[in-house]
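The structure that follows is given in the form of structure tokens.
Entry: subunit A
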Amino acid sequence: MQLWPFVVYCALVGGLIAAMLGLSYVLGQRHQDRATGAPYESGIVSEGSARVRFSAKFYLVAVFFVIFDLEAVFVYAWAVAVREAGWPGYIELITFVLILGATLAYLWRVGALDWRSVPQGRKAR
Partner candidate 1 sequence: MLNLLWLAPALPLTSAVLLAIFGSRWPRKLVSLAGVGSIGLAAVASMLVAWSFLTAPPPGNAFVLPLWTWMAAGSFRPEFGLYLDPVSLLMLLVVTFVGFLIHLYSTEYMRGDEGYARFFAYMNLFVASMLLLVLGSNLLVLYMGWEGVGLCSYLLIGFWYRDAANVRAANKAFLVTRIGDTAFAIGLFLLFTQLGTLDIQQLMQRAQSQWPAGSTLAIAAAALLLGGAVGKSAQLPLQTWLPDAMAGPTPTSALIHAATMVTAGVYLIARTHVLFTLAPEVQLVVAVIGAATLLMAACSALVQRDIKRVLAYSTISQIGYMFLALGLGAWSAAMFHFMTHAFFKALLFLAAGAVIQSLHHEQDMFRMGGLRRELPVAFWSFVIGGSALAGLPLLTAGFFSKDLILWQSWAGLNGSIWFWLCGMLGALLTSLYTYRLVFLVFYGTAKSHVSERPGLAIKLPLAVLCVLSIFAGYLDTPPHFGGVPRLSNFLNSTLPALEEVHVGPVITEVTTALTASLVFLAGFSLAYLLYYRRRVEQPAESALARFWAAGWGFDTLYSWIFVRPFVWLAEVNRRDIVDSLYTALASLTQASNGLLQRTETGHVRWYASGLAIGSAVFLGLVWWMR
Partner candidate 2 sequence: MTASDLVALSPLILLSATALVVMLSIAIRRHHGASATLALLGLAASFASLRWAASVTPRQVTGLLLIDGYTLFYWGVLLALAAAVVLLAYSYLEHQTGHQEEFYCLMLLATAGGLVLVASSHMASLFLGFEILSVSLYALIAYLHLQRLPLEAGVKYLVLAATSSAFLLFGMALLYSETGSMQLATLARFYMGAPNAALGAAGWAGTVLMLTGIGFKLAVVPFHLWTPDVYQGAPLPTTALVATISKGSVFALLLRWFHPAGSLAGTPVWWAFVIMAAASMLAGNLLALRQNNVKRLLAYSSIAHMGYLMVAFVAAGPLAVQAATYYLLAYVITILGAFGIMSVLCSGEEECCELEDYRGLFWQRPVLAAMFSAMLLSLAGIPLTAGFLGKFYVMAAGASSALWLLLFVLVASSTIGLYYYLRVLVVLFSSLPEDHVKVMLPRGRVPAGAGFSLAVLVILLFVFGLYPAPLWDLIRGISAGIG
């Protein structure tokens, strides 16, 4: 294994970063005014704090999206090789989709899909 292309690559990356930071430091102008530190919002003065708490529900939905969307990738992979995979592949995919369906059913039943603040199960108890 020849290491030198890797070394050159690393050196180039490092050099580029150093050049960007260094040049802007050398060439850039500096001033310290009242609004220098403020975030730039297209000329409009910003309102309130940026640290807003989002409801956890957003993350939940995002995670569901990631999960189910990602699983679709496997269906694509199967679709590409559908003839080679044949019937066993079909059965396997059906099993996979069924498991996903069961999961969806579960999520639906436990109330994860509802936009409510109290989970259904807790209320029931």
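Per the selection procedure, all candidates are chains of the complex that A comes from, given by their letters.
Following the convention adopted for this analysis, a contact is a pair of C-beta atoms (placed from the backbone, for glycine too) under 8 Å apart; a residue touches a chain by one contact, two chains touch by 3 or more; residues count from 1.
All values reported here derive from a predicted model rather than from experimental measurement.
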Interface partner of subunit A in the complex, by touch - 1 or 2: 2
Partner candidate 2, residues of subunit A touching it in the complex: 1, 88, 99, 102-103, 105-106, 108-110, 121-122, 124
